[in-house]
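The structure that follows is given in the form of structure tokens.
Removed from the display is one protein chain of the complex; every other protein chain stays in position.
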Amino acid sequence: MEKENKNIPLVKTKTFINPENEKRSVTAPDGSIIEIDPIKDYFCQDRPKEYKVRSGAVEKFLNWARAESLWVLGFGTGCGSIEIPPLVTPRFDMYRYGVQMRPTPRQSNVFIISGYLSVKTLKRAIRSYEQMPSPKYIIALGSCTINGGMYWDSYNTINRLDHYMPVDVYIAGCMPRPEALLAGFAKLKELIKAGKAEKANEYVRNLDWYKANQKKIIKDWNMPDYNW
Amino acid sequence: MDIRKIFQQYSDRTSYPEIGEDGKPIIDLSSHKYLKMWQGPQHPGVTGNMSLELTVCGDEIVESKTHVGYLHRGFEKLMERRKFIQCFPTCIRMCVAEPDPNEYLLARCVEELSGIEVPEMAQWLRTLVLEMARLQVLLRGVPGQGGTFALGLGYQWGNYIRDLILDRFEELTGGRVYHMYILPGGVRGLLPDGFKKRMEENLKLADEFVKSIDDLMYSNSVFKQRAKGLAVIPKEYIDKYGVYGPSARAAGVMRDVRKTNPYLKYAELDFEPYTTTESDVYARSRVRWYDLQTTIDLIRQIMAKMPEKGEIKAPTPNVLHWKIPKGETYVKCESSRGEYGMYMVTDGSDMPRRVNLKGPSYTHANMLLEKLLINANIADTAGIMVSLATCPPEIER
Partner (left out) sequence: MQKIIQDIESRYSVSEKEIRRNNLCFLTIPKNQAISLVTYLRDYQGYSAFTLLTAVDWIEEGHFQLTYLLNNPTNYTEIGVRTMIERDHATMESAHHLWESMQTYQRELKEMFGIDFPGSPRVDEDFILEGWTDIPPYRRDFDTKKYAEETYFPRPGRETNDPAEYMKSKLFPND
């Protein structure tokens, strides 16, 4: 057991792989020794696939169903998240429109990027987004996702979100009011029903371009290329 | 291998983590007794965008680390390349939940370094705005404590009244969340007609809310059992870890800048911050509940005592080339979370040399939270975080 501890460097070195994701051998509770390579074993390395767009009445029906049940991932990435609680509470009650908050990416299909994204959060936002099942949509909230807004010259926040993640609807303002958010949801519904909100497929098609942009700023990329 | 055997083998949790010679627990992850898990940033139980790296044994936390920096925008750097008046829209975004203390502190720093006297009426209006800001935070924060223990109903009530207070803000300042009402030299405008009447109506609702939240939360047996005795802050931690505001008052130590270093018009107002000695999550929540009553009372007092009309802004130099002589100062005020201070250094140019904001979350959410989480249950982490009222954007700014 002591030997294994020595494998993990005590002094933190800036490598591509986190210490806990390095190849190592682990003793199981029954005494046998197992070799593990977390990056290969725990993550899927395949490229993502586009979801199938059907035609005619079937697609219309599916789009109607998708539009009427927007489940939002509860991840407050920036200051816009302060206007999310009023949306859930009596005055602006978004449950009326079939919109509700979910705690995990596996259950949600809408990701509200609420405001500016620092580089550190962008990394987590990408991970969360890629774990959501398709079809999925992104609503970008606030001026800072459009062109950097107030933080256009900051060294730690991104300027244009659409270079890193595919955005379906932008809501401008700093900060946008809850009514603006509701209008954003209405717009997204309109787009989905018209069959125009297929940015998730666009992300898959242009994956290399998006990944290049993301890797340009996330300098310690220590996760697989696509997180399932 | 039979999994039941593993559980039998490690059923006794009292003996670990073993304490090493240096007084720190020995945690060997490969022994399968411990599990490392992350909570946040994408987690409904974490206040805002920060994360906890927990090492757990069963469901008990044996080691914790907080990770902040997800909201870093580099304000202090950005303000070094903005003129004083341009700093205002930037600085209010430092703490999103309660932006008004930020504007007050920056305005006060600028006034103090350039020697501007603020008119009487403006001081009253500033006091009113700061108390309204505290009220809207507490209306969310007090029932929010119940929300962390799965009592979400009060949160719905509180948020409704908070929206009404935000309406009053909108009337007064034009903004719902960010107000930019306080400027160097004074404030931007007088109270609109009928403001006091509408405010009084909202305060009546808030009074009712105070009573009903008492019935709902503080006499709820589940809430009591979970919150009492959880995350006790001993009195000697107050200075050692830097505990401020309501959290310190729950431990029996009077820390309230409004009372100790009265600023604005607080010396003329009659109030007594509540203190208690239990210092657990329940006591901290109770202190906030009393704060809510104090704030409602203070707003009534301010509206009764303030003059009807008066000058609201002292003349300032042309803001385009306003140079402030070399100097440095530290100004503090009481936010809903505790002492909130700003340190500003100027060098005689038209931009600040350095601005540093020190909020109570800086110490609460780092060293203190790491300490308090030890031996707590995973399910209680959210309750502990909310009871310290951490606001991540003010930690990393």
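Chains: A and B, in written order; residue numbering restarts at 1 for each.
Here is the rule we go by: a contact is a pair of C-beta atoms (placed from the backbone, for glycine too) under 8 Å apart; a residue touches a chain by one contact, two chains touch by 3 or more.
Just so you know, these numbers come straight off a predicted model, no measurement behind them.
Peer 1: Could you tell which one of B:Tyr34, B:Trp124, B:Tyr178 or B:Tyr241 touches the chain left off the display?
Peer 2: Once the missing chain is taken into account, the touching residue is B:Tyr241.
Peer 1: Among A:Thr27, A:Ser134, A:Asn159 or A:Asn227, which one touches the chain that has been omitted from the display?
Peer 2: A:Asn159
Peer 1: Could you list which residues of chain B touch the chain missing from the display?
Peer 2: Looking at chain B, the ones touching the missing chain are residues 68-69, 72, 74, 76-78, 80-83, 86, 112, 238-242, 253, 255, 260-261, 318-321, 327-330, 339, 341, 343, 345, 353-354, 356, 358, 362-363, 366-368, 371, 396.
Peer 1: In the complete complex, the non-displayed chain touches which residues of chain A?
Peer 2: 11-12, 14, 119-120, 123, 146-148, 152-160, 163, 213, 216-220
Here is the rule we go by: only the chains that are shown with their structure count from here on.
Peer 1: Can you check how far apart chain A and chain B are, centre to centre, with Cα atoms defining each centre and the answer in Å?
Peer 2: 28
Peer 1: Mind listing the chain A positions that touch chain B in their complex?
Peer 2: 1, 4-5, 20, 26-30, 73-79, 81-83, 85-86, 88-92, 101, 103, 105, 116, 118, 120-121, 124, 128, 150-151, 153-157, 174-175, 177
Peer 1: Name, in rising order, each residue of chain B that touches chain A in their complex.
Peer 2: 1, 6, 9, 28, 30-32, 36, 41-44, 48-49, 69-74, 77-78, 81, 89-90, 93, 96-97, 140, 155-156, 159-160, 162-163, 176-178, 393
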